[in-house]
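Excluded from the complex is one protein chain; the other protein chains are retained at their positions.
To keep things simple, chains are lettered A and B as they appear, and every chain counts its residues starting from 1.
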């Protein structure tokens, strides 16, 4: 049966197997200080602790000792000027504990070198701006003359 | 056209994917693992280091159904996991960009991967449907039915799988008993249909006025194109309206 509906298991029946899982898993920066062997994930709401453990072991080759999950309630707010309440989606977080001696630190994905390049671009723009201002201010004491008039 | 059949992320990892990672899992069973191995595995959740902080990441097109139909089942199975890992990677990068208040480079990659996954699933369904129709005379999908719901409106009911027949399943019967007073349902239906009718009439009126506006602004307009875009509007009637005031046309 090719459907996303989970099949019914009855005692003595064949083992249930999922061949094309559509679970997603996001590795996120830990929200507060925690031991370096704990990795925080966001996962799809349907995933159980066993699912997460199997998923990491079979697809990514990551072994984990224990998995804990929690569901964070989405925030509710009243939309100003509109007559309804909006609720953000709930998020399921998973805390994966690595075996003894293993650590993981979330990397810095925005290296400083590239940011420097961007800042340099901004600097050149500022310089252009300044030179243009200088060019305009040349004739400020002689109103009515065009910009190219003085040498 | 044949030259341009690029797709996302399958080049070198086509051969490895699920099976190779499974083997990696077996290696991990030994006690002699170093931290670097783990780091490498977690790095699958992040993009190439070259793309960190980049403003744009180029990619090919998504896998189309026609590309997938010529692939064998094990190939599709491998491709699914490649796409799944790619999607997890992109979601991770997107989340981190959001947290750091940065722009996520080339967000269309996520749509390309998801489109490929949808197409792949559809191709697998096609194959399974062919098998089920040939062998059992049914499509092999979750059966659906159009029923009249508690509000008196037609709705789609998706059937579910049970271990006992309907006749002896008291719990299911209890769930189905959503009672509405038939007089209330009739009243609701009448008002619902009235609302629908009014909305339809308003839309027609809006279209009619829009066509008059077009006729007033563009006297040399292609009438066939107008008829094609607004098939419900009677153009002769629109021209007879008092709102129809076309500007004078001066022919050269």
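Here is the rule we use: contacts are C-beta pairs under 8 Å (C-beta built on N, C-alpha and C of every residue); 3 or more make two chains touch, one makes a residue touch a chain.
By our rule, contacts and distances are computed from a predicted model.
Chosen from "N(6)-L-threonylcarbamoyladenine synthase", "Methyltransferase type 11 domain-containing protein", "LSM complex subunit LSM4" or "Large ribosomal subunit protein uL24m", the protein name that UniProt gives for the omitted chain reads "Large ribosomal subunit protein uL24m".
In the complete assembly, the contact with the undisplayed chain comes from B:73, out of B:55, B:73, B:100 or B:241. Annotation: of B:49, B:98 or B:217, B:217 touches the absent chain (contact as defined above). By the touch rule set out above, chain B reaches the unshown chain at residues 1-11, 14, 48, 58-62, 67, 69-77, 86, 107-108, 110-112, 114-115, 124, 127-128, 131-132, 134-135, 140, 143, 149-151, 153, 155, 159-166, 172, 178, 188, 192, 199-200, 203, 207, 210, 213-214, 217-218, 220-222, 224-226, 228-230.
Against the chain not displayed here, chain A makes contact via residues 2, 8, 10, 12-15, 17, 19, 79, 81-82, 84, 86-87, 129, 132-133, 136.
Everything below uses one rule, namely that only the chains that are shown with their structure count from here on.
By the touch criterion given at the top, residues 1-3, 5, 7-8, 10, 19-22, 24-29, 39, 42, 57-63, 98, 101-104, 107, 109-111, 113-115 of chain A touch chain B in their complex. The touching residues of chain B, when paired with chain A in their complex, are 18, 21-22, 24-25, 27-29, 33, 35, 38-39, 41-42, 44-46, 52-54, 77, 80-81, 84-85, 87-88, 91-93, 95-97, 99-100, 102, 117, 120-121, 124-125, 128-129, 140-142, 160-163.
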